[in-house]
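Omission of a single protein chain aside, the complex is shown with its protein chains in their original locations.
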Amino acid sequence: MIAGRLTIEDRLAIEDLYAAYVAALDERRYDDWLALFTEDCSYRLVSRENYERGLELSLLAFESKGMLQDRIFGIRETLFHEPYYQRHLIANFVFTPDDGAIAVQANYVVIRTKPAQPSEVYNTGRSRDRIVPTPDGFRFAERVCVFDSELILNSLIYPI
Amino acid sequence: MIAGRLTIEDRLAIEDLYAAYVAALDERRYDDWLALFTEDCSYRLVSRENYERGLELSLLAFESKGMLQDRIFGIRETLFHEPYYQRHLIANFVFTPDDGAIAVQANYVVIRTKPAQPSEVYNTGRSRDRIVPTPDGFRFAERVCVFDSELILNSLIYPI
Partner (left out) sequence: MIAGRLTIEDRLAIEDLYAAYVAALDERRYDDWLALFTEDCSYRLVSRENYERGLELSLLAFESKGMLQDRIFGIRETLFHEPYYQRHLIANFVFTPDDGAIAVQANYVVIRTKPAQPSEVYNTGRSRDRIVPTPDGFRFAERVCVFDSELILNSLIYPI
């Protein structure tokens, strides 16, 4: 970043960050996924209805990398769940430099595939993230996924 | 644009235009959405079947920004409709500079979410647009969305 302006290289590096995020998550390489967050990161998954009303109630809310690690531990070791595959597509990025960080909004869809069942739209919405430069490259300082559905995703196990 | 050649900056600015389009439309910020069109713009939504046969019959056809404004007025004030959320993903842009404008083709999918129902594929196809540089940046002079389905989308309210 040069004087608060996003260079082309920055922009492509942020697109790379999202591509790495998606690849790690969908391939269940959770350690690689965790490495894309800052230590004091936050992660929230919230319905559009609650988000637009300013309600804090989230389906998932993690306030540090340690809490994200706990979730991953849960997925690997303790959470009883029927496995399913996730497939993300994230597109149409809006970049807004903001005081040394970059606010990044994008639309996403997650396709879920359960064993022996057809693939289906599982979750869709937009993400509103705060990306920061670090010595290791751009990282997620804050990630908020706002999904369109009002249905409670009881079966949601993996992060979006 | 330099001598009819699209620079990297132009190309990314056009991707930004689409991202702004998608964000405004899906968040129902219709004034922001309208601002992305030229005054004498045209907008059409047409089935692939009709489009490939050269038929003019469109599901939606607006021949100026004023007509787009009328539609927005209708959505806000007069059209009786069951509300639903739209979520666009637009990807795989083909850029073709064309006499001062840029022809841009892309694939899109729109996921619809009705209240208390799961998200579903609503409309998919390709867009074939003409983008022009203006003092305010790139704008849509022409937008044509060609959708794959033969089904009449009776319930279609919002632009694609």
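We just call them A and B in the order they show up, numbering each chain from 1.
Assume a residue touches a chain if its C-beta (ideal position, glycine included) is under 8 Å from a C-beta of that chain, and two chains touch if they have at least 3 such contacts.
What you see is a predicted model; the values in this text were computed from it and never measured.
Touching the missing chain, out of B:Ala19, B:Leu36, B:Val109 or B:Ile131, is residue B:Val109. Of the candidate positions A:Val46, A:Ile90, A:Val104 or A:Ile131, contact with the unshown chain belongs to A:Ile90.
The omitted chain makes contact with just one of the residues A:Ile8, A:Ala35, A:Leu55 or A:Leu79: A:Ile8.
Contacts to the hidden chain, counted on subunit A, fall at residues 8-9, 12, 15-16, 18-20, 22-23, 26, 85, 87-91, 109, 111, 113, 115-121. Where subunit B meets the missing chain, the touching residues are 8, 11, 48, 89, 91-95, 105-109, 121-126, 148-151.
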